[in-house]
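Can you keep this structure in mind? I'll have questions shortly.
For this depiction, one protein chain was excluded, whereas all remaining protein chains were kept in their positions.
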Amino acid sequence: MKNTATLLVICPDTKGIVAAVGEFLYRNGANVLHADQHQDGERQLFLMRVEWDLRGFTLDLDEFDRRFSPVADRFQMRYRVERSSRPFRVALFVSKYDHCLVDLLYRHHSGELACEIPLIVSNHPDAQKWADFYRIPFHVLPVTAQNKDAAEAKQLALLAEERVDLIVLARYMQVLSPRFVEQFPQRIINVHHSFLPAFSGARPYHRAFERGVKLIGATSHYVTDELDEGPIIEQDVSRISHRDGLEDLIAKGRDLEKVVLSRAVRWHIDNRVLVYDRKTVIFD
Amino acid sequence: MKNTATLLVICPDTKGIVAAVGEFLYRNGANVLHADQHQDGERQLFLMRVEWDLRGFTLDLDEFDRRFSPVADRFQMRYRVERSSRPFRVALFVSKYDHCLVDLLYRHHSGELACEIPLIVSNHPDAQKWADFYRIPFHVLPVTAQNKDAAEAKQLALLAEERVDLIVLARYMQVLSPRFVEQFPQRIINVHHSFLPAFSGARPYHRAFERGVKLIGATSHYVTDELDEGPIIEQDVSRISHRDGLEDLIAKGRDLEKVVLSRAVRWHIDNRVLVYDRKTVIFD
Amino acid sequence: MKNTATLLVICPDTKGIVAAVGEFLYRNGANVLHADQHQDGERQLFLMRVEWDLRGFTLDLDEFDRRFSPVADRFQMRYRVERSSRPFRVALFVSKYDHCLVDLLYRHHSGELACEIPLIVSNHPDAQKWADFYRIPFHVLPVTAQNKDAAEAKQLALLAEERVDLIVLARYMQVLSPRFVEQFPQRIINVHHSFLPAFSGARPYHRAFERGVKLIGATSHYVTDELDEGPIIEQDVSRISHRDGLEDLIAKGRDLEKVVLSRAVRWHIDNRVLVYDRKTVIFD
Partner (left out) sequence: MKNTATLLVICPDTKGIVAAVGEFLYRNGANVLHADQHQDGERQLFLMRVEWDLRGFTLDLDEFDRRFSPVADRFQMRYRVERSSRPFRVALFVSKYDHCLVDLLYRHHSGELACEIPLIVSNHPDAQKWADFYRIPFHVLPVTAQNKDAAEAKQLALLAEERVDLIVLARYMQVLSPRFVEQFPQRIINVHHSFLPAFSGARPYHRAFERGVKLIGATSHYVTDELDEGPIIEQDVSRISHRDGLEDLIAKGRDLEKVVLSRAVRWHIDNRVLVYDRKTVIFD
């Protein structure tokens, strides 16, 4: 298991940032494993990700903020430091379609997703068997127009109790309220079964079929108050032809949804995603 | 140069169509080179394309309609027969962006597009040099809000004079009037620089850039009265990242536009496209 | 559940085949659902797939051979008829890497693969838990250089007992003997973790990494006596960059292997694959 720290920075673009950060890390004995940066010329922003090995790093990470503050202040940085030894705690939300859930659980099981999954939440009992197989607590909380507030309150209580950092909507078919969403800014990942912004909203495969598109897509994105309008993390497409009926679109779409959602989750828990405005930078 | 005939059929789906068409062609000595059919289960439609070698075919094609009418009537067919010896006459329309025009001209020159190109029409003089190089008559017809009717009348006169079968809008930046479009139903191919229905209308690359999509696309489609709403012929996409600025999107998009438009033109002149409702069948 | 029959034909290309087959099916009341054909101009071969609804079909399928033989004889056809009511019986072989196995089991469970899976065979005990979860008998048969003949004899006995039609090697790491392979001609599907013919043989990801390719691939194919040389059913690729280490190639490759193998299995059990020479036709 690797023992690294990752620094994510966003600040106005100016001279000397790389030199200052590089000097700070070098002075404290950091063995840099990955470093990537990006300048957004239009918005005059500088974005950076640095990951370093904590072996040999002479600074206690609990002291990082205090010691790094001169650099951060000088360049007006927003930043955060994550450590691999404290893995993300991820809650999976699911309804009836279980392909994304099953895919994520297997990837977690096989070591592809370095996080903890303390619970699965569903508004239907159907996915119980997968939770049992992987020995993850499963909470059925039916949601109706009437009980939505109460149901979300229960969900939030569970999430708080389990100290959840990230919510993954694995084809969870309920729209979360603004009150819920604001508790997890840029911490809720959804998969939409279309190539956004095409076919946002309901029944995207039906509408793609009717429109006669030649490619179908899927999109993973952070959830915001505006439905299907949050920052896009990943998209992919698959070719279809007139021979594909609606059922074929749905089947091909499932494979897209799985890869697009699992990539988003992996990048998030690897601290590879930076959000600004309505866009994401994915550091590779 | 091949000497073939191609039959395209659309009719209600019922039993016996293949047997009847097959028997008709066989009786007249057709050596079938390609045959493809499609049943649209939802709409209960049968669609077919058959191409056969005219060597050994004992029926004069001018007699085809009269002799085929019992079959056509029995199955309520809409159909047409095209012969390769009568290549499509294609007009290219262009404005200032010339990459699609240059691409189509080279493909035609190298034998990839088996059609005739009797004229190029533009609202700007810029593309004259390409027309000269390939020795194709070039007509500059500036279009303004004031002279649009007169300009289109001149265009239509030129197209009639040259007996044009197909108009290709190779990044032609003027919207054609309904009066113009109705003269060429399913005979005008446009390329739109987005993955329709996403970013229909103006400035799609700018909007794709602002939205932060992870793939950009291009779409070729038949022109109808509704802007960017005609039947889609072909689409393709290309991956982009946060490192791609607006200029990079536009550059990557050019390569998409070229392939997406040239495929549509080739399929149309090879009689591989059947339109029904708002969709296309592309027989391969 | 659909109740259809599928006819697959290969014969020398000549005039009248479509008419004759179409007339035969029409005369017996077939409601054709899908028909596809292909002419291989180089080899002068005609290949066809027709699927029809058995409701309304007036011919007992057990009588098919006798009644169809005049047509078959006239055109020197090799053909077979399959019925959807008799699903393929598929054996899955696996070693330690379980991602393809788990993927196939889930697809089967969710109705995507219309076959029966009466057994799983492995040379390691690791996959037992998946077999248990899906309630499929699991047979551990360790294979060594010494016991290989005996182990294969036991495998063949199991396959015979379970009347297996198709063997799927889901990352089964043992090479089957020619004696074994000849029992299942074009009935063993393997997945190779490279874009064949590149990197055939051992350790393809290592060699791809060393060679510095920019795309990695996976290939599903029928097993023949020549290792990795059998007819290719499906291939796909994924982009990599210098940032991808060997472990990343292997992880990305897993997703390729899953889709490439599951497509091959689905096409085979849907009777969409025709093999001739060393190639396949995939009827869509």
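By letter and in written order, the chains are A, B and C; residue numbering begins at 1 in each of them.
The rule is simple: a residue touches a chain if its C-beta (ideal position, glycine included) is under 8 Å from a C-beta of that chain, and two chains touch if they have at least 3 such contacts.
Just so it is clear, the model here is predicted, and its values are computed rather than measured.
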Subject >> Candidates C:Leu61, C:Leu158, C:Ala198 or C:Leu227 - the one touching the absent chain >> reply: C:Ala198
Subject >> Touching the absent chain when the full complex is considered, from A:Gln37, A:Ser110, A:Gln174 or A:Ser200 >> reply: A:Gln37
Original post:
Which chain C residues touch the hidden chain?
Top reply: 38, 40-42, 195-199, 210-215, 217, 231-237, 241-243, 245-246, 277-282
Original post:
List the chain B residues touching the unshown chain?
Top reply: 98-99, 102, 106, 110, 112, 133, 241, 243, 251, 255, 259, 284
**OP:** In the full complex, which bits of chain A touch the chain not displayed? Write them out.
**Re:** 15-16, 18-23, 25-26, 29-37, 39, 41, 239
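Note that only the chains that are shown with their structure count from here on.
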**OP:** Same or different, please, for the chain B to chain C contact, judged on whether over half of the interface numbers appear on both copies.
**Re:** same
Subject >> Of all other chains, the one whose Cα centre sits farthest from chain A >> reply: B
Original post:
So what's the Cα centroid distance for chain B and chain C, whole Å?
Top reply: 37
Subject >> Centre-of-Cα separation between chain B and chain A, whole angstrom >> reply: 42
Subject >> Multi-partner residues of chain B (each touching 2 or more other chains) >> reply: 41
